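Of the protein chains in this complex, all but one are displayed in their positions.
Let's turn to subunit A:
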Amino acid sequence: MNQFQYTRVTTPKAAVSALSQENGTYFLAGGTNLIDLIKREVVVPERLVDINKLPLATIEKTSTGLRIGAMAKNSAVADHDLAKKHAPLLSMALNAGASAQLRNMATVGGNMMQRTRCPYFYDPSMPCNKRSPVQAGPDKGQPNGPSGCGAIGGINRMHAIFGTSNKCIAVHPSDMCIALVALDATVNVSGPKGDRKIPFGDFHRLPGDAPQKDNTLLPGELIMSVDIPTNKFADNSHYLKVRDRASYAFALISVGVAVDMKRDTIQDIRLAMGGVAHKPWRLTEAEHFLRGKPATEANFKQAATIAMNGAKGYGENDFKLTLAPNSLIDALKTATKTA
């Protein structure tokens, strides 16, 4: 690791102030991704601002749903009675991610901020527009290496099939975020210009011409908490993760399903997919199709066809064009108990 300055803060205000002061400064939460990136010199920080002592780890019931502090550990959220009761999809998704050790370290805010695991991004000798944008700013913390996208026409088995650009086809690696986008969560952030709320679906972004930007946070903003609105999905939720080994691997495809069932009919539904896009991929058109319809395999198949509109393979990941709809149908059957 390169040498860097280290500052420990105990209040959100001090954290925001510390981050705004100089370029090349990063918040350090659980560190499970950031320390790894620093070791590989993908991130070369000037200063780390340690936010682990911030009092932001509370998980509580509010009048409108659940509020989860940004510094709550992934394991603490997954095993929390409130999450298991009111947002079982979130518990399932969290427990499908990483290992028990990493979940003990990783925070909710850090999970949202994790970078792609695209091998080209992770290797500074390889071309990558996300790591080394063409229009690199004066930011001294800007990592090095050639620009371009090695994954297009290269090794892209793990890569995106939705929302890609000619600059980047990386995927967001989080499981937790699939559940949060499905559950219509809201992100509460605090920054130099005050507090604001970001709908979870608007937090992450598609690569477009600026794949270096994973999300819509403004400079100096700190994630404070995530709100999950009250819902009727607790009895019919399922997170399906398809991967190369049974545990401790990133998703090839993952599907989050949350259904409000009235007898055999789908009253309301939320669908999201992981391992397919630069952001947690919500399937709103398939949701719209299924709303009010009986939970049958025929309807699930049609919803899957709708969900796959616009999907595009890049060679090695062509199998996802089949695996994704099949996984969606499978997860729908499990969630609606019609398997």
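FYI, a residue touches a chain if its C-beta (ideal position, glycine included) is under 8 Å from a C-beta of that chain, and two chains touch if they have at least 3 such contacts; residues count from 1.
One rule holds in what follows: contacts and distances are computed from a predicted model.
**Student:** Match the chain absent from this complex view to the correct UniProt protein name in "Asp-tRNA(Asn)/Glu-tRNA(Gln) amidotransferase GatCAB subunit C", "Cytochrome ubiquinol oxidase subunit I", "Xanthine dehydrogenase YagT iron-sulfur-binding subunit" or "Sugar ABC transporter permease".
**Tutor:** Options "Asp-tRNA(Asn)/Glu-tRNA(Gln) amidotransferase GatCAB subunit C", "Cytochrome ubiquinol oxidase subunit I", "Xanthine dehydrogenase YagT iron-sulfur-binding subunit" or "Sugar ABC transporter permease" narrow down to "Xanthine dehydrogenase YagT iron-sulfur-binding subunit" for the missing chain.
**Student:** Pick out which of A:Leu28, A:Ala182, A:Val257 or A:Val276 touches the chain that's been left out of the picture.
**Tutor:** A:Leu28
**Student:** Among A:Arg8, A:Lys84, A:Lys213 or A:Lys293, single out the residue that touches the unshown chain.
**Tutor:** The missing chain is touched by A:Arg8.
**Student:** Determine and list the subunit A residues touching the chain excluded from the picture.
**Tutor:** Within subunit A, the residues touching the omitted chain are 1-6, 8, 28, 31-32, 35-36, 38-40, 48, 50, 52, 73, 75, 79, 98-102, 104-105, 246-248.
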